[in-house]
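Here is the structure we will look at, set down as structure tokens.
What you see is the complex with one protein chain gone and the rest in place.
For subunit A:
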Amino acid sequence: MYTVFLYDGTFDGLLTCIDKILSTHVNEDEVVIAEKDRYQPMFFDSPVYVALDKNRSQELRQKVISASDKITFKKIYYCFLSEAQNKETYIYKYIKLILKHGKKVKYLYHNDVVNFVEKASKNVSREIGKYMGLMRFSEIKNGVLYAQFEPTNDILVPISYFFRERLKNFKWVIHDKKRSKLSIYDTKMIKFLNDINLNASFSDDENLYQKLWKLYFKTMAIEERKNLKLQRQNMPKKYWKYLTEKN
């Protein structure tokens, strides 16, 4: 028999939920954690909903970091951003391992839980890394830069912080089309918004620079060394939809 815990879908919500579970006496193997809106109730379940409590999540965050380190905590966060099945339950078990073994957990590579978290977080950080290079911004009428993408994982937040450093003096919008989420940066701070539709038209320069970039992209290829397979390996087709040079 499983005990099902539901959380609100946010990272802090999940931490609150895990903190709550840690303070109750349930058998680890019987814990299931799921997002409230995605959860499909089973016949015998009586799920418990744990509401977000910032103090509690903050406390657990500190506890995990002092038992291990920031890098390990970031792994947990990245795992949370992944689309891996049952990630919440694995994160719960992983946190338990950290509280027991400290940052040595990364050497327990035989362990399924550790393996799961390592894999999922690597997958996310790889995707973030790809988009650092492959995100394409276009200038729209009011000089704002606009980028759209459809990432596999929910990486809008970390990717936005990356571009805050990179494009400090520009106003920009990054649009996760798959999840209908936006981040907006006004040269001071980033705001995150949900369920927004955007209509924008290009600035006068935009067409010229797209043309220049396409030309440059073509010019740089060395005909005698053509290797489209290798190109696809480095830049898989899933990224092409919003790549200026591929359209």
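The rule we apply is simple: contacts are C-beta pairs under 8 Å (C-beta built on N, C-alpha and C of every residue); 3 or more make two chains touch, one makes a residue touch a chain; residues count from 1.
Here is the rule we go by: contacts and distances are computed from a predicted model.
Taking the options "Cytochrome c biogenesis protein", "DNA modification/repair radical SAM protein", "Proteasome subunit alpha" or "ABC transporter permease" in turn, only "DNA modification/repair radical SAM protein" matches the UniProt protein name of the chain that is not displayed.
Touching the missing chain, out of A:22, A:134 or A:157, is residue A:134. Of the candidate positions A:32, A:52, A:167 or A:200, contact with the hidden chain is made by A:167.
For subunit A, the residues touching the chain absent from view are 104, 107, 109-110, 129, 132-139, 145, 147, 163, 165-170, 205, 209, 211-213, 215-231, 233-235, 243-245.
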